[in-house]
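Structure below; questions to follow.
What you see is the complex with one protein chain gone and the rest in place.
Labels run A and B following the written order; every chain starts at residue 1.
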Amino acid sequence: MAIENETILIKTSAKSLNDITLRIKEQVRSSNIQDGICTLFIKHTSASLIIQENADPSVLRDIENFFKKLVPENNDLYVHTAEGSDDMPAHIRSLLTNTHLSIPIINKELQLGTWQGIYLYEHRNHFHERKVIVNIIGE
Amino acid sequence: MAIENETILIKTSAKSLNDITLRIKEQVRSSNIQDGICTLFIKHTSASLIIQENADPSVLRDIENFFKKLVPENNDLYVHTAEGSDDMPAHIRSLLTNTHLSIPIINKELQLGTWQGIYLYEHRNHFHERKVIVNIIGE
Partner (left out) sequence: MAIENETILIKTSAKSLNDITLRIKEQVRSSNIQDGICTLFIKHTSASLIIQENADPSVLRDIENFFKKLVPENNDLYVHTAEGSDDMPAHIRSLLTNTHLSIPIINKELQLGTWQGIYLYEHRNHFHERKVIVNIIGE
């Protein structure tokens, strides 16, 4: 049994779902672990992680439209507005999605379903460089 | 320390919360692991996993009614409609709930609270056979 912790940097664009599946798959393949579990942890509270359909890009567009309506950028709704009108909505959107994801590994392969991709969801209105820890535990 | 990965198949009915607690408990008891952690991972993006109250069935009905309102089946709201009017809402409902759950194990027993049950939440309007990986790590 072994543990590996690696921090990777992901450059995002504004309010976007950034596909990081290949990057995580490579990280898993280059590890010394055959079978186990991979946990992704994002070190931010205005960007998050999700697993979603990787086939039709309009799914991602519909997700963003849904969140725009559910968590509007309207300063009248929030007390915390000093960091910009997109900051408080970004915190709430992060809260409703995930700060961490855990995915089983078998034979050095992440066990994603056929239509599952891993996305870093940038909720702010400007691009950022986001830190994600890839934690792999197994044997 | 050891790792076990088992894929189980769950037959669901339409838009329903399917109690899989007993099945997961049995999987944990029949493993060779005494203390550790059990992670469930669903290989789909239109069904999800939740932990919820197992006592009053009306809790499950209220949850379904809440999501019906929060994520309406209305094709005017979505671009992705080719797979049916229930598909895009199913993706969003999955996103708002969980693709994976992790539950500690002590003495071969899942450490659920007294009123906690594990449910596979089918978000589509037809029954499916869903794949869930049961990943157990421990000693």
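As a convention for this text, a contact is a pair of C-beta atoms (placed from the backbone, for glycine too) under 8 Å apart; a residue touches a chain by one contact, two chains touch by 3 or more.
On a predicted model such as this, the values are computed, not experimentally measured, just so you know.
*Asks:* Give the residue, chosen from A:17, A:33, A:51 or A:88, that touches the chain omitted from the document.
*Replies:* A:88
*Asks:* Name every residue on chain A in touch with the hidden partner chain.
*Replies:* Residue positions of chain A that touch the missing chain: 1-3, 5, 39, 41-45, 70-71, 77-80, 82, 88, 91-92, 94-96, 99-100, 102, 131, 133, 135, 137.
*Asks:* In the complete complex, which positions of chain B touch the hidden chain?
*Replies:* Touching the missing chain: residues 1, 35-37, 50-53, 56, 58-59, 61-63, 65-66, 70, 96-97, 101-104, 106, 111-116, 137-139.
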